[in-house]
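Sharing a structure, written as structure tokens. Questions coming.
One protein chain is absent from this view; the other protein chains keep their places.
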Amino acid sequence: MVYLYLAGLFILVTVGYLFGRSRARAAARTETLHSRPPYHGAFVGLSIVAPMLLLLVIGLPIADRMIVSQALQTFDPTVMSDDLRRGVALRDITALAAGKYTGEPSLALRQAADTYTSLRTWTYNLILAAGMVFGLLGAAFGLRRLSAGFRARNSVERAVKVLLLAAASVAVLTTIGIVFSVLFETVRFFERVSPFEFLFGLQWSPQTAIRADQAGSSGAFGIVPLVTGTLLITTIAIVIAGPIGLFAAIYMAEYASPRFRAFAKPILEILAGIPTVVLGFFAALTLAPIIRATGESMGLDVASESALAAGIVMGMMIIPFVSSLSDDVINAVPQSLRDGSYAMGATRSETVKKVILPAAFSGIVSAMMLAISRAVGETMIVVMAAGLAGNLTFNPLAAVTTFTVQIKTILVGDQEFDSAKTLAAFALGFVLFFFTLTLNIIAMQIVKRYREQYD
Amino acid sequence: MNSLVQVNQSEATDATPDVGTKPKVIARDVNVYYGEKHALKAVNLDVPARAVTALIGPSGCGKSTFLRCINRMNDTIPICRVTGKIEIDERDIYDPTLDVVQLRARVGMVFQKPNPFPKSIYENVAYGPKIHGFAKSKTDLDEIVIGSLRKAGLFEEVKDRLTESGTSLSGGQQQRLCIARAIAVNPEVILMDEPCSALDPIATAKIEELMDELQENFTIIIVTHSMQQAARVSERTAFFHLGYLVEEGRTEDMFTKPKDQRTQDYITGRFG
Partner (left out) sequence: MTEMALSTARTVDFASDAAQARVRARYRAEARFKMYGLIAIGLTALFLVIVLTDIVIKGLPAFTQHSAVLDVTISDADVDPKAVRDGDYQAVVRNTLRARFPNVESRADRRALDGIISTGAADRLRERVLSDPSLIGKTVSTQLLLSDDADLYYKEGTRIDRQPAAGAATVSGVAGDVTIQSSLPDFAANLKVVKSGLFARAQTLRTEAERQRGYARTLEARKADIERTLATATPAVRQELATITADIASMSQRVEEATAKAAELQVRFDASASEETLDELVASVLVQINGGLVKVTKMTDTQATGTVILPLTSAGPAAAGSWQVVTYVVPEANRRVNDREVSWLEALRAQGAIGSNFNWAFFTSGDSREPELAGIRGALVGSALTLFVTLILCLPIGVAAAIYLEEFAPKNWLTEIIEVNINNLAAVPSIVFGLLGLAMFLNFFDLPRSAPLVGGLVLALLVLPTIIIASRAALRAVPPSIKEAALGVGASQQQAVFHHVLPPAMPGIMTGTIIGMAHALGETAPLLMIGMVAFIVEVPTGITDAATALPVQIYLWSDLPEIAFQAKTAAAIMVLLVFLFVMNGSAIYLRRQFERRW
């Protein structure tokens, strides 16, 4: 039906465009036009597209909802209040309507499917017809506006500009969408679990009982173990990536010949382009066993999902990030400072250590902050290589868990609707989002000020 | 146009080069290439000790290039190649056994745009003595820093804010800070590449005054765009054009009776 609608739309628009253009051409024979004929055509086209698309985008979801609720009413009005049963019923109804139902359908189900099918045919036809009417009305409106003096181009350009602005606003809408999707659920989460317990609780075990009457049914939602776990892995990562990335950047910016750079830069770029699921695979199936074996041969107790393995690979992942940001920052230090230092008889390393690094200090700090935010938000490596248990420890050989791992674990697979556990994942997402956002805003502010300093 | 040029009379009278003293810097057949570009062509020049020598010429003629040869700052440009011979105190500075770090400690440089490090005023001046290990103690270092700031005529202005950032000073002060930084390692030669071109006339006057004092102890080579400045501060002048050293001699003679037509054209403002 959507395809049919779009096909109709396409035909109407094409006809409208051609008609508008030929009208303008005809007029051009006797008068001078303000705008060239294609703009007249485009104006008519736009007058058709706008109402028709609007109808589709608004009408279809409303219609769908109505159809579903009607069908469910017919099936069994009581399912409406139960999300789980509602979902099952809906699946059955649509399957039966599409002729894919396996098994013997009940009478209620057959009736519901019938309602569903007939109602759907009816509303869809209605939308289709209404859409065509809208299109024709639009065409009429557009064509009536046309005249030799009509500023079709200005109108079309205004519409184009609105479209461009709309495209640019998608980014803002995305942010708003993110904020709302996590905020709503977070608020609902805090209706059940106090923010105090959430922020300062020392225990994380979100296993809510399946049955409400089960003893000790509410889980523990203290994020401190997640904070320490995330912190531990991030610290390992930054301890590795910080120096390596920074030294790599220094070497690339201050020492490397163009030939060497042409060889070394792709290495960093390739590493940056490797999907984290691949690095996670390496961490979990190659590095972790090696670390475990090495540790045990030294008589240490190593968890098979140690923080160390995840941290090391995470560190490797952010090396390119640190080095390219630091490279930018170091290159922004003006050459005149280097000249000043060399002219004093300083060696390159003295210049780097005593002039360039101090001058670039704030920029490097912000690079590290961005790298930390990247590490904190990274999911796949820790999902595959770090553990699930919320151990409150700073031992890199123990298993720890992180924000992202918990979000993934809670939300992937079978979820309970509306349980504190599911909502907790959104609360974690909320904390994660605002933490990384804050870190980024601060870092970018620092970078901005840093760049202004040397412009 | 000649009337614009005021030659320092007192210097002009006793400016006959001292035949007894050897030149401080000797350049013989110096050629510089930037990749394919031949920027400096067979330059021969003797620079007398404890005097100011000015290098003049239109932009792009190779003055800075020549200046940067003298402390081998050209080494920091990968595509740059230098041939010929430059001696300071009869020691070839392009001798591979010579250490460029030591050379630069003996040949200081001041740049066109003041480039104080983004550190405190004190640290700026202390930088050279620290890296070369001149100061045995903190008091030693204090003494060097204060002495250098005094010699650069900056001490009185900044003595209460030695811990403030060097970049917080005015342009002229920054340039004097850079001079203080250069003389803190007590070089024998100071190279100045258009040190006043970014400064206002008052700051310029201060620097010129300073140069006059410094020449008692240091050999100064200054690149300048302003012929008046060359006339005011220098004892000898060298005129560069399209990579050639066209003419060289006593400043007074250069401005009053140039031998070469190109020099004549330049100082009378026909080009440049």
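Letters are used for the chains, namely A and B, taken in the order the chains are written, and counting of residues starts over at 1 for each.
Just so we're on the same page, contacts are C-beta pairs under 8 Å (C-beta built on N, C-alpha and C of every residue); 3 or more make two chains touch, one makes a residue touch a chain.
All values reported here derive from a predicted model rather than from experimental measurement.
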Residue, one of A:A63, A:V352, A:A399 or A:I446, that touches the chain absent here: A:V352
Sole contact to the chain not displayed, among A:L72, A:V193, A:L370 or A:V400: A:L370
Option from A:Y101, A:F190, A:F282 or A:Y454 whose C-beta touches the chain left out: A:F282
Chain not shown: contacting residue from A:A113, A:L232, A:L268 or A:I364: A:L268
Selected residue (touches chain absent from view) among A:V13, A:I407 or A:A424: A:I407
Footprint left on chain B by the chain that the document does not show: 99, 101-102, 105-106, 131-134, 143-144, 147-148, 150-151, 153, 185-186, 209, 213, 216-217
Chain not shown, touching residues in chain A: 61, 64-65, 153, 157, 160-161, 163-172, 174-175, 177-178, 180-182, 184-185, 243-248, 250-252, 255, 264, 267-271, 273-282, 284-286, 299, 301, 316, 319-320, 347-350, 352-353, 370, 373-374, 376-380, 383-384, 404, 407-408, 411-413, 425-426, 429, 432-433, 436-437, 440-441, 444
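The rule we apply is simple: only the chains that are shown with their structure count from here on.
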Touching residues on chain A, where the partner in the complex is chain B: 257-258, 334, 336-347, 350, 354-355, 358-359, 453
Of all residues in chain B, those that touch chain A in their complex: 71, 73, 76, 78, 100-105, 108-109, 111, 113, 115-119, 127-128, 131-132, 178, 181-182, 185
